[in-house]
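Only one protein chain is missing; all other protein chains are in place.
The block that comes next holds chain A.
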Amino acid sequence: MPAVRGDGMRGLAVFISDIRNCKSKEAEIKRINKELANIRSKFRGDRTLDGYQKKKYVCKLLFIFLLGHDIDFGHMEAVNLLSSNKYSEKQIGYLFISVLISANNELMKLIIQSIKNDLSSRNPIHVNLALQCIANIGSREMAETFGSEIPKLLVSGETIDVVKQSAALCLLRLFRTLPDIIPSGEWTSRIVHLLNDQHLGVVTAAVNLIDALVKKNSDEYKGCISLAVSRLSRIVTASYTDLQDYTYYFVPAPWLSMKLLRLLQNYPPPEDPGVRGRLTECLETILNKAQEPPKSKKVQHSNAKNAVLFEAISLIIHMDSEPNLLVRGCNQLGQFLQHRETNLRYLALESMCLLATSEFSHEAVKKHQETVVTALKTERDVSVRQRAVDLLYAMCDKTNAEEIVGEMLNYLETADYSIREEMVMKVAILAEKYASDYTWYVDVILNLIRIAGDYVSDEVWYRVIQIVINREDVQGYAAKTVFEALQAPACHENMVKVAAYILGEFGNLIAGDQRSSPFVQFNLLHSKYHLCAAQTRALLLTTYVKFINLFPEIRADIQNILKSDSNIRSSEVELQQRSMEYLQLSQIASTDVLDPAAVSGAALHPARQ
């Protein structure tokens, strides 16, 4: 349909056309500046502008601002429009202000005065404009000025429904700015009773407010629980003709249902057995409906229906008290895991993470391990794959840790760079938590370094060294494995660090084998020396001095390295110092000085290597 301006602001339409016809950014800026100059002169001009013209120019300014250009005038004219008794002028004035005025603008007092006037107007449309403006700006000053009036408007029997709705959300906005405006006591039960209002629009708006109030003070608003449950019950059992305008594509009041389910998640399961029974029935009904054939093929129907379903499952998980419901919820999500629609698979993976943490449903979740692993491998959308990773992490326990860690390592080989760091952490945590065989743990961490070395933080490799030091049973294995890893052509620097430390401590355990004799170990490490950063080289030097103690037969070779110019005269102070000191130590020759305890104990933490 062609763009037609029914309200006559033809000048605006022409201006917008001009902008669209500009062939370049420069042309656009030129046209805008021309218009700004025109408007400036009109605002400053001798002839006072009438409301219509003011409205037109203020609207043009708004358009220019929304294009991305700064506007530094026009605010006064916009504020003037507020006091017009023409609705369209008021409306533009309020829009300009909502978009452009910041809370500390000097015109705020005038604006607040206009709002006050409109708030007490007989015309509900004007009242709503005022409420909308307050909700849009929601500054502290507004909260202080209107904080006592809005609640009155909200609960008064004389307020019409349409205004009540706006008042509820306006009050919510102010409450978010200044929580003290609704004191406990006098307003509580009246606000809670809005849940029983005849008009579903009012209830929908009010439940948002109540949810926020409950989050601040759940005890005070406890009365909402039974009201929420009965309201929910009435909606869920309604046929699709009952709620008329509030039925959305054959789903009765989905937004309200969702909000009520959300509201109930602020509390533990209801104490009153009657209320509790009713709630359980509701949840069962919602789960049952999910199994019925859909009333419409439209995606809007399934989205609304499933939205309520997901929220119901969230509540079931939160209550964590009905094993039957938890298992049913889990099965429903399991069905969604293989749904055609990507959105549903995404949400199912997300919801299942929560189910995995509940002891009642943890086992049920594990049954879906294979499906989740398949998702990890085959989903095209990286955000869905991420949810699969999160779920595997959540469902991991002693029985499936090896498999899951294996799958995650596989995935890591080709994973997006944006998610590698998080994945590395997750794998490291799982490996440590569920290791029964520490050789497995060592393998996993070394694999991590090999696959995603750049994303292995210091904490991770400090940890593997700490564990190896504290577990005799794994020291020989660790030495052998790092030795082999070092032989790979492209060896990550973090691997060199780990290897240097471990061989320095436990290289003797593999020195008996000719293939990993002291000299071979030393050469292998030293072959990486010049490729490494200064910090790593410092670590290597410490390993060398440990070698002097472990393997006196290669002392001379090591001393040569320590003596070399690139070390003794290194521009890196740390390297210079270490080479010098270690060289001196080695020349003193007493075995006491180079006692392993003395050297390692003095700097046991890998960071100080």
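Just so we're on the same page, a residue touches a chain if its C-beta (ideal position, glycine included) is under 8 Å from a C-beta of that chain, and two chains touch if they have at least 3 such contacts; residues count from 1.
Here is the rule we use: contacts and distances are computed from a predicted model.
Only one of "Exosome complex component CSL4", "AP complex subunit sigma", "MTMR7 protein" or "28S ribosomal protein S11" fits the UniProt record of the hidden chain, and that name is "AP complex subunit sigma". Only one of the listed residues, A:Ile97, A:Ile112, A:Val214 or A:Ala304, touches the absent chain: A:Ala304. Taking the complete complex into account, A:Met258 is the one of A:Val79, A:Val236 or A:Met258 that touches the chain left out. Among A:Ser114, A:Gln165, A:Asn447 or A:Ser570, only A:Gln165 touches the chain that is left out of the view. Across A:Cys59, A:Leu119, A:Ala143 or A:Leu541, the residue that sits in touch with the chain not pictured is A:Cys59.
Those residues of chain A that touch the chain absent from the view are 1-3, 5-11, 13, 16, 20, 50-53, 56, 59, 62-63, 66, 68, 70, 86-88, 91-92, 95, 102-103, 125, 128, 131-132, 135-136, 138, 162, 165-166, 169-170, 172-173, 176, 200-201, 204-205, 208, 245-246, 248, 253-256, 258, 262, 300, 303-304, 306-307, 310-311, 342-343, 346-347, 380-381, 383-384, 386.
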